[in-house]
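Structure record follows, encoded as C-alpha cells.
We show some of the complex, not the whole, and keep each chain where it was.
Going by the order they are written in, the chains are A, B and C; count residues from 1 in each one.
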Amino acid sequence: MRARVLIRPKQGILDPQGVAVERALPALGFAGVSGVHVGRLVELDVDDASQLEPICEKLLANPLVEDYEVELLGDSSG
Amino acid sequence: MKFGVLQFPGSCDEVDALEAARRVGDAELIWHGERDLKGADAIVVPGGFSYGDYLRAGAIARFAPAMESVIDFARDGGLVLGICNGFQVLCEAGLLPGALLGNANRRFTFRQVELEVLNSGGSFTGACALGERLSIPAKHACGRYYADAETLAAMDRAGQFVLRYAGGESFNGSVHDIAGVSNERGNVFGLMPHPEHAVDELVGGSADGLKVFESMRLAVEGARV
Amino acid sequence: MSAAATLPTLDDALALGLTAAEYELVCEKQGGPPNVLELAMYSLLWSEHCAYKHSKKLLRTLPTEGKHVVMGPGENAGAVDVGGGLVCAFKVESHNHPSAVEPFQGAATGVGGILRDIFAIGARPIAVLDSLRFGEPAGAGAARTRYLLDGAVSGIGHYGNSIGVPTIGGEVYFEGPYEQNCLVNAMALGLAERERLVRSAAAGEGNVLVLFGASTGRDGIGGASVLASAELGDGGADKRPTVQVGDPFEEKKLLECSLELLQRELLVSLQDLGAAGLTSSAAEMASKGEVGIEIDVACVPLREADMEPFEVMVSESQERMLCVVEPAKLDAVLALCEKWEVGGSAIGTVTSTGRVRVTRDGELVGDMPVRALVDDCPLYDVQPAKPSEPVYLAPSATLAPATTPGETLLALLSCPNIASRRPLFEQYDAIVQSRTVRRPEQADAAVLVLEPGTGEPGAKGDGARSALAVSIDCNGRRVAADPYRGAIESVLECAANLACVGAEPLGTTNNLNFGNPEKPHIAWQLSEAVRGLGEACRALDAPIVGGNVSLYNEGATGPIYPTPVIGMVGLLPDARMAGRLGFARAGEQIALAGPFAPSLAASELSKLRGEPLPDGLAEIDIGAVRSAQRAVRDAVRSGSLSSAHDIAEGGVAIALAECCLASGLGADVALGGDEPAAATAEQTLFGEGPGGFVVSGASDALDALGEQIAVRRLGTVRGEALTLAFDGHERAGGPIALSLQQLAQAHASLAELFA
C-alpha cells in the first residue's frame, strides 16, 4: 500500500522558510501569492496501513510542533 | 567522577566533549548501540549529526539503544547534559520540554555568543554566578527553541530557563532568547551553544564552558558526601 | 562479447571527447575496435581530467622534493613531515563544472571528494578551506552570481559541518570573467602517523578487491550517456540522471571505517572513487602496482537495478572506496564494514595479467591492457603564444574619478573582493576537533594546533604545542595581467600569510584553473604561470606535493582569468605565539615593514575605476620578499610584534583599516614622506604589490625589526577612528578620518548577498 504523509508546521509557529519564499516571489515577478508554508512530504510503501499512524507519531512528525496528514494512494504499483 | 559521552555514527563533537570532561574528571565514550552506561555518574549527549540528522535533528537518534539506557538513567535522577544535537535528541526523547526548529536566519551559523546565566542554583551552572556572562561558541542550523505558552510559563515558575543569549545575540530566533533549559527536576539540561568548545583559551576563545563541566562535578561529588 | 553490429563507432568516440587519432590508437592497443564498455573506460581515462594530456609535461617542471616532503605528487594527496612522527597530508581540488550545474551539490561533493583523497592515504581530515570565483554580484549577471554563491557556500558548509571537519579558511573573488564559469576549489588537510601512510598500488595476485560505502547509481554518468543511447536506441533519455548527490553522513561512516581498517592493518592498499569512478580507481591501482585486475560488475551493489556494465564502471556515485585485501583478512574487513554500516562487497581480484578485465556473472564484457588505459594516452605539447590583443574586456567602472581619498577607501572596503567574508565563513563550523587557534578574520592564515588540548593528567600543562598554519590564495586579475609574475605573487602571498602567524612553509599544493589550453594564448598563460609557480616554490623551499588541473574553463564571452590557486601549509613551534592581524593595544606603534613598492597597475582601485588590465606587472625581487617574510615570521614567533598583516588588495590603507576592524582599535597614521617623488597619493594609499606588511608593537620591537628589513614608522594605535594623513592631503580636503563604525559598515557589505 503506497501512502503519503504531509507534515506541516503547526499553526502559529514561525515558518521562516515559508516567509522567505513569500518574500522572494515579488522580486521574481510573481504577485498575489500569500499564506506560504513549507513542510515535509514522506512517501512510503507499507504492508500494514494501520502502522502509519504510530509511524507518524513516533518518527515522521514531532507532534509538539508539527501536524500531519496521511493519504492512502492505493496499491504499491503506483 | 566519571562522565559517559555518547557516540553516534554521525557525532562530530564527541571527542571534544570527552576531552572537556576529562579536565574535571574521568570520561569514556559509549557507542550508540550499547546499553551499558559503564558506571558513568553523568552522561553527555554530544553535538554532531547523530544519524545524519535526516528527517528532523535528533529524531532517529533518540531511539538508539544507548538512549534507552540514558532515559532510564535520567528517570533515576542521573545527570544528563545535551549539547547542540544532544539537546535536540533530549527534546525528541521527551527528557526536556519543547523542540528545536530551524534557525530564524535559515542558515547554519557559527558565532561566539554571550550567554547570561539565569539560574545558578542547579547542577549544571552551580559554579556560575547569577547573571554571569559566559562566552561560548554556537554552531547549528536548528537551534530555535520553541515550547507553547503554557509550557513556558510552567518552566519559568520552576526555574528551568538556565541560559539565555545576552543582548540580541540570538540568530536562531529562540523564544525568550532561550539558549539552555533543564527539566523540572533539574537533572537533565540541554543547550545549543558548545561549552566543550570553550574549555581552553587557546582554541576556545574563552574557557567559560569549563564551568558547566565543573558544576556537574560539584553536583555529583556534593551528592556523594 | 557483443556482436559487431553493436560496437560503437568513431562518431561515438568523438562524442565522448576522444580525437580521431586517439580513437585510432585505442583500436590499435585493443587490436580492434573497442566495445561500449571499453570505449567508455578509455574515453574517461584518456580525458584531460584523468590523463593531464595538456598539462603533464608542464607539471613535470615543478619542484616536488624537499626535506619535509614525505609523499609527493602521484598519490591521492601529498604529505609533509610536521614532527613528532606525524605527517600532514593536503591537497586542493576543483569541482568547477558540477558546481556550475548545481552549486549546492557540486560544492558539497567537491568537499566530499577532497576529504576522501585525504583519508585514502590514511590521514584523518582535520580541516577544509575553500577557494571560490564568481561573476560580479551586481549588474546583469547578479542573480546568477548570487544563486551560485549561496548554493556553493551552503554546500560546502553542509558537507564539512555535517562530517565534523572544520572549514577554517578560504577565499572568494568576484570578477566578470567568472560569470559563466564559476570556480569552486576545495582544499583539505589531514594528519597521520608517518608509519601508517598507505599507498594505492594494488599488489598480490589472488588478493581481493573490496568496494565499500554507498551503492552505485547513475550519478554523474553525463558524457558517457551517449553510449547508452547508442546501445539502448531511443527512449532511454529518461534514464539519464547525472547530478551527483553527496551524503556526508555516509562519508563520515566511510571515513571512520577506512581509518579503522588501516589501523587494524587489514588492507594492502586503499583508493577513493572520484572522477570516473571504478574505472579510474581500479585502473590506477593496477597501474601503480603493475598488476592486473578483474572485476565482476554483478557483484557491485546497485541503487538502480537495470544498470549496464559500462554504467557501473563509470558511475560517479559518491562516498565509495576501493581496497585490496588478502583473502585471509576478507571476513574481518567485511565485518568492520558491517559495524560501520558501509556495506562492503568483494567485487574482484588482483591478477598477474596486466589487464583490466570486466565480467558480468562470469561473462567477459571488457578486456584492456592496464598500460594502455593508464599510460598510453598521448601527451600534448601546448603551443604557447603571447596574445597580441588584450584577452579581457576592461571591467565597468563603479567608482567616479572625482572621489575623495576617504570615499575611495570606503568604496574599496565595501567592494566585493575586499569586504568582510563573515557572511560566508559564519556558515562554516571552524572549531570542531578543538584545534583551531586562529579562526577566520583573526589572522592572515588559519592556525591549527597539532595536538588538541586534553584533560589527560600532564597534558594540561603550559608547554609549547606546535601548530600548522594554512593559507589559500590567488588573485586571478593579477595573473591575467602577468601570468608569470602573478603566479609568483600568489605563492608569495600565501607565504606572507604564513609569516604573519609565525609559520614557516613546509609545502604547497595548487589547482591550475585555466581556459582551453589548445588556444595559444591560454597555453601561454598556463605555461607562464607554471613557470612562476615553480620558481617561487623553489625560492621559498616550499615544494609542490600535489594538486589538480582544471582546463577548458570558458564561457561564451571568453576564458576565465587564469587562476592558479595556491594552498600552502607551514609550521610554527608554539601555538600560543600565533600572530594576529588586529592591533593589540592603544599606544603601540604601527609600521610598514618589507620591500613594498605600491603600484596601481592591476589593483583593486584600477578595477573600480574601470581600467583595462596592464600588460605585465612590476618585477619582483623574490629574495628580498623572502627575507622580509623571514624577519616578520621570527618577530611574530618571538612575541615581539603585537600584530602582523600582509598588504594585499586595496593597499596599505585597506590593510590599516582591516587591522583596526579586527581589533576595535583606531589608528593615527601618516603615509608618504619618503615615497618616490613621482608617487601619487592614491598610489601610496591604495597601490598594491608583494612584500609589504603592516605591523604593530612596542617601539623597540619595531626598531629591532628595522635592523633586518626596511621598516617605516607610520603612527600609533589610538582612539576609535582611522586617521590617515598623506602627502598632499591639504589639497584633498585633509587627512582621511573615518570612525570604526563607518569602516565596519562599509566592510559588512556582503551580508546583503545572503539576505
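The rule is short, and it goes like this: a residue touches a chain if its C-beta (ideal position, glycine included) is under 8 Å from a C-beta of that chain, and two chains touch if they have at least 3 such contacts.
Not measured: the values here are computed from a predicted model.
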Self-check item: Stoichiometry of the full complex in this file, given that only one copy per chain type appears
Solution: A x2, B x1, C x1
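Please note the rule applied: only the chains that are shown with their structure count from here on.
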Self-check item: Selected pair, greater C-beta contact count between B-C and A-B
Solution: B-C
Exercise. Let me have the rounded angstrom distance from the C-alpha centre of subunit A over to the C-alpha centre of subunit C, please.
Key: 40
Practice problem: Would you kindly tell me how far, in whole Å, the mean C-alpha position of subunit B lies from that of subunit A? | Solution: 29
Quiz prompt | Between subunit C and subunit B, distance of the C-alpha-averaged centres to the nearest whole Å | solution = 36
Quiz item: Mind pulling the subunit B residues that touch 2 or more other chains?
Solution: none
Self-check item: In subunit C, residues with contacts to at least two other chains
Solution: none
Practice problem: Over in the complex, which subunit B residues touch subunit C? Could you list them? | Solution: 9-13, 15-16, 19-24, 27, 48-49, 51-54, 107-111, 137, 139, 141, 194, 196-197, 199-200, 202-205
Quiz item: So in the complex, which bits of subunit B are touching subunit A?
Solution: 55-56, 59-60, 63, 92, 98-99, 101-106, 144, 146-148, 173
Self-check item: Residue ranges of subunit C in contact with subunit B within the complex
Solution: 154, 157-158, 161-164, 247-250, 252-253, 256, 340-341, 425-437, 439, 449, 452-456, 460, 465, 575-576, 754
